[in-house]
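One structure, pasted below without further comment.
All protein chains but one are shown in place.
Our next item is chain A:
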Amino acid sequence: VRCQLSPPQRPLQASAALRRVSDEKKKEPLGSSPQQQFDSHPADHQPEQGPQGPRPSYTGQGGQESEDYESEEQLQHRILTAALEFVPEHGWSAEAIAEGAKTLGLSVAAAGMFHSDGSDLILHFVSQCNTKLSELLEQEQKLVQLGEAEKKPTDQFLRDAVEVRLRMLIPYIEKWPQALSILLLPHNIPSSLNLLTSMIDDIWHYAGDQSTDFNWYTRRAVLTGIYNTTELVMMQDSSPDFEETWRFLENRVADAMNMGNTANQVQSTGEAVVQGLMGAAVTVSN
């Protein structure tokens, strides 16, 4: 007996599917298209029939999965990736996801698997971009280690990394302000903040940051500020190839480098003052 587990958001379908298996009903309760693969698994007596090629299935089937079945998570990734193509037209929405599902031969009802505000699609996109960035930075690091490339100075490294990452937004730039506002919704903030902080940490790691003191926080906070402000400037930028944005970025990074020097000066002054006080205390106690 092959049991089916539907995704947690659709408990009705699960009970309906089980009922179907036991009653051998042909009609699906939600009237979705016959193409819908993940509920069209035939009842026991037709195990060989069904669409060719990889069938989506769910984990937790009690060991009845075989190697060529993908997990629910992989399926969701495929749908979201396919949906990106439709974002320029439909925005970050369930419509885009539905179109994406259609190109994979799935029913438009697949969009029901995801949040209705489009946040799943946006977070998927951000996560994909961050992964791409990490891979690029890793490759660059390897080239430097092999001696095939020059090690960039820190300010240029940061500028290039932020530029590369922001350029990934260009195909979706019309709809990106919408995405930003969705990411700022309270229930999305933990996830979006998480993605942002790990990206910034990655950039600093590949830039060679080895700080183990409070600088660790200062540097990441500063870079986050640079990234966010540059992103906002990019939204308003209409210059050819966003040259105004990259100039803004260059200036902000230069500011940050100067800030580092100023901070050092403040710290030295502070240390001198403390030493003076300690000396006074010791003198008084003696």
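By our rule, contacts are C-beta pairs under 8 Å (C-beta built on N, C-alpha and C of every residue); 3 or more make two chains touch, one makes a residue touch a chain; residues count from 1.
One rule holds in what follows: contacts and distances are computed from a predicted model.
Within the choices "NEDD8-activating enzyme E1 regulatory subunit", "Ribosome biogenesis protein NOP53", "Selenocysteine lyase" or "COQ7 protein", the name that UniProt assigns to the complex's undisplayed chain is "COQ7 protein". Between the chain not shown and the residues A:K151, A:H205 or A:R247, the one that touches is A:H205. Taking the whole complex into account, chain A touches the unshown chain at residues 201, 205, 210-214, 216-217, 278, 282, 285.
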